[in-house]
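Step one of this worksheet: look at the structure below.
Removed: one protein chain of the complex. Kept in place: all other protein chains.
Chain IDs A, B, C and D follow the sequence of writing; residue 1 opens each chain.
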């Protein structure tokens, strides 16, 4: 007598089922802090992306007659820089590069680092050992030192800074990805997947990647601000972006000497770096706690 | 004890062994303070350009029979700080120090500093205890101008320090108006007054001068504002109002230093067309640049300042005239649709580069007005020198499309200021005629200058060369540096010479 | 008979956080001196919450506790500050489920026991160490001297649990709370620990509340058993009574679904479904949805707790009427 | 009740051919010792285990924690490579030349793990988890979907209600049902259940055990059932194998093991079960001490340092697995079972 055992369920969770990412998204949307920060970030990002259309003035052309105007000057809401260029426009254009410098290395490290980390973690054994030991060497350099050294070695310039920063972040991302992969790999559901005859590639794609992406994503969000500050630091040192490109770090450096005559204008690029960086950090915090909601 | 603390723009105390490193600006700190040259530069006057004056040589003259031979009569009774005697042997020993690779006292570092500055010397010999004879490679009437760079240090001290130049660096001994009391590398050097200095007119007016290297301009200003130092070099222009309002004095003077774009005139360069070069010179509002520098610059309308005896009367009047510039560009065939595109290599900053980036950006904007689209290759100063020395034709320049270079030039003497840039024999790699300028007429004039020992005639010939230089618009001249200093009210007197060489003995607290 | 050592009345505990949960609903029981109460129930039924509330271990800002707890004459819910510290570990102490997690991993077990002794007794370090060592001996840890200075991580599960018991008993508590002390252990070790507990209880005469979801374990040590379901005590009574003549359908089902030697070859009696979510309890008897005997009343009304002597029952349709057995 | 002889569609060797024969399986895990001591140490997790599982029967494996039960299971499932030993699945060598291919073997052999949560990918819905295996093997999406529905229904989970849920939205018992459904997706012939019900509450455990029994009968499954709960093993198994420190100490039909256990360890295990009778509580612990460390186990009989009957011979010589009396199905590795071993209690035991 085959007994059919369909059990009436009243018990378990009444909420409708969502995929994990949908839940994270849902959680984020309910976090006022996250919304507020996202709004600010979005504002900064949009004004950077659409700078060519939104900027009130030419970011590259100024007038010596109007140099270093204070905040709230007519036609120059945020004043002008040492060449009389409109600060609003420069900051908007500067955002393009600064944000790019914040995002691109992290993105590159995210992709490359995750790939290496997954590979190392999944293959395990001596291959893993070898990869991780090589990365340990890069870990033996303090990150600022490494950034300065690589940029110094490659020569100044935006692309070199991007490369330097990516090189710094890759080992860090690999470490995170590798450790999560190694942890996940030991879980029973990977074994269960292997029992169903799945190949390594399929297992990584379906079962490992999804679980690794989360922690790596959280980590990478945290790196955004690091990347931006480091990049602007490099520009500040003269190892980053070249003039006349507006970049916040570079602008901070060139406006530095105006700090007595026109302190507020001189402080603007620094303040923007600071605000964006804070926003990235707080967003990372929000994402982290939103992703923490398992069970 | 009166003490003057001096915030200098270098990252380190320049070499103290005799020939300072870190460029012309360093001679005022550890060069002409601790040591004396055979022929000195008059640096304790400010109202006119200085001239060559006797130093450790009381007299020098060219041998009328053989114009390559120069006889130097040495000053008697001069003692090094260590008490040893200055004499002809010391001079020969010092020449060997920098020119004779095989001599035991040869010092590669000092040699590297001074050898390029005394290129004419072929040989030398002691005539008697107080006379030496120096032979030049060719007849060179400008030779005396090379000698303020060559400083005499004490052979006895070198022996005493175990023949070790790094020891001498800590305990140097020269004949200069100051002695080194204490040296903390990268942090400070204490110069104390040499009461026994041979030139009583130049006895130091302050007992002790403390040199504090502060390479970052803002830090330097802050240190001055905060009272940690009493005077500083080159305050950044934008802090001038603040300094003035806080009661600090600014002193500046015409300085033989020009901030140009040096064009390549080699085939393939867009600057081969003289109309373009002239147009560029007409497109710059130099007063605006001076304003950008908050007055810490003077407009340059030639390689030399107009007050220079070598300026002459160029036909091409450099001024700000956009209309004329545009007309020239149109003649040359450039329009808004077909602008001239050029790449300029610049430094992001460094000694002599003034406000490199903003100024370059300003030039860039100005040239854009007349349809010249300039892009920059930004490198560090050290790297820029490499590009400079290699010449415009080198692959690192021509290969990258670089057709002009922006580098501050010291123009203190005829060779430095004029001839080395125009003499076709100095085309790279033989020298720094970077753009490959080749004008037989100029070459002939240069030859003549070399053999003219009368200073006045010589000055006339130099003016001729300079006129041609300007008329040919060999460079885009923008401004001259004024070597500004900011002084706290505690500084009573500081005479700023019209030179990179400054005389710190004039400093009075 | 003088006042019982432990008297809990209408104890309710609610947690507020991102999810509210009423973990305990009007729980009442009493415990005499030297008595062993087995608290039996499925996972999530509120056993641990009961014990921890007795020790006041929940932070006040997100826990609401109502009802009364009197232990050894003290109003536990009113204790504060130093008094509370002395009460914890002194009057009442606790043995945890996972001995691996309940020790501070960076101190030796000897130190941790010594530390507890010094909180409660005015003795110097050496005396306390000696006392701690004796405790280790007493819980039959071989080579107690060497083990004294080992870190918790270096001991096996059984040894750790013995050490935990030593720690709990070091200050001679009147009441020992044992929260599933054997669940994490192997059967062969479990029985050793059970016997040890029983022996120590006899020796010291302390009272014990022994939490478990394994009826067998409860039978081995308890005098009385209270069965919990979804934050309520549904039935209470002497061991023999509960095991042989369960009244509450839940108790009966639980007993029946426990696999024993006699079940082989037969289909097991299984309770359908799973325990309710404490955040949204059904309105009536919380067992009603899974109960074969449930009627309409059960689904709408919470059955009251009827108590006689040391027995109690909360059910509208008991298998055996309550009065019959009394 | 299902009384038909097992006639599985893929049956090859016939009903009398055991479905799985394991010979001399060994697995030593190296322990990272000090850099300085040259001698490497090993955990003797599984040390020469041999047994066979008849078709349609259930073999129960019991033993204390760390005795190598899970390792044995993983070795059989080829989730790790054995150091030594061979396996024959329905007459064919596994993963050897000319034998059954690994992929094919795995379709026939599935496994359910103890931790129901860890064995489900938290990022996949229940339906996706179950359909994953068939999809790997090329089953179309619709076909896999249908199969998933059937399986979910079969293990007692309403497909519409549960299919789209994620593991954390299920109770332990429900999750274990999902794991079972996944294991059944390939219509395997053998299922390894590694402590599959240990983490469940008693009330839920009974549900799952019932389900397992039904499925076994319905699909002619063969189980390898691993547990340390002797009651459960007794309930489910036809044969029982008792392991101690990586070795088999006793094996036999369930009645023999539970009725006339021959090994002192088995007897101790059996009496370590709480009595359930308040009037006859256990008085003396049947075993002392903790399960020993499997690193470098003792010579001779591995149980000897906890055995009340230990004797000189036990230290000198390792007992071999041998039939108990005439009962060939029941064998034990104990010197007391061997009349010639020189153990003083050996004779008594046999004459009794």
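The working rule: a residue touches a chain if its C-beta (ideal position, glycine included) is under 8 Å from a C-beta of that chain, and two chains touch if they have at least 3 such contacts.
Heads up, the rule we're going with is that contacts and distances are computed from a predicted model.
Participant: Quick one: find the hidden chain's UniProt protein name among "Amino acid ABC transporter ATPase", "Hydrogenase maturation factor", "Dihydroorotate dehydrogenase" or "Glutathione transport system permease protein GsiC".
Facilitator: UniProt lists the chain that is not shown as "Glutathione transport system permease protein GsiC".
Participant: Which of these touches the unseen chain: A:70, A:124 or A:152?
Facilitator: The missing chain is touched by A:152.
Participant: Taking the full complex into account, find the residue in C:11, C:39, C:76 or C:116 that is in contact with the omitted chain.
Facilitator: C:116
Participant: Going by the touch rule given at the top, which residues of chain A touch the chain that is not shown?
Facilitator: So the residues of chain A touching the unseen chain are 133-134, 136-138, 140-145, 148-150, 152-155, 225-226, 229, 232-233, 236-239, 249, 252, 256, 259-260, 263, 267, 270, 273-274, 277-278, 280-282, 285.
Participant: By the contact definition given up top, give the residues of chain C that touch the hidden chain.
Facilitator: 52, 55, 57, 82, 85-90, 93-94, 96, 98, 101-107, 115-116, 119-120, 151, 153-154, 167-168, 171
Participant: Which positions on chain B touch the chain that was left off?
Facilitator: Those residues of chain B that touch the unshown chain are 11-12, 15, 21, 23, 101, 108-109, 111-113, 115-117, 119, 165-166, 169, 184-188, 212-216, 218-219, 222-223, 225-228, 350, 379-383, 385-386, 388-389, 407, 420, 429-432.
Just so we're on the same page, only the chains that are shown with their structure count from here on.
Participant: If you take the mean of the Cα atoms for each chain, which one ends up farthest from chain C?
Facilitator: The most distant chain relative to chain C turns out to be B.
Participant: Taking the mean of all protein CA atoms as the centre, name the chain whose own CA mean is closest to it.
Facilitator: Central chain is A.
Participant: Roughly how far is chain B from chain C, going centre to centre by Cα mean, in whole Å?
Facilitator: Chain centres of chain B and chain C, defined by C-alpha means, are spaced 90 Å apart.
Participant: Rounded to the nearest whole Å, what is the centre-to-centre distance of chain A and chain C, using the mean of the C-alpha atoms as each centre?
Facilitator: The computed centroid separation for chain A versus chain C comes out at 50 Å.
Participant: Take the average of all CA coordinates in chain B, do the same for chain D, and state the distance between these two points in whole angstrom.
Facilitator: Distance between chain centres: 90 Å.
Participant: Where in chain C do residues touch at least two different other chains?
Facilitator: 267, 272, 274-275
Participant: Touching at least two other chains at once: which residues of chain A meet that condition?
Facilitator: 3, 7, 9, 11-13
Participant: Using the touch rule from the top, collect the residues of chain A that touch chain D in their complex.
Facilitator: Checking each residue of chain A against chain D gives 2-7, 9, 11-13, 15, 17, 19-20, 187-189, 191-199, 202, 206-207, 210-211, 294-295.
Participant: How about chain D: which of its residues touch chain C in the complex?
Facilitator: These residues of chain D touch chain C: 64-65, 171-174, 201-207, 209-210, 213, 228-232, 234-235, 254, 258, 268-269, 272-279, 281-291.
Participant: Under the stated contact criterion, what part of chain A meets chain B in this complex?
Facilitator: Residues 60-62, 64-65, 67-68, 82-83, 155-157, 238, 242-244, 254, 256-261.
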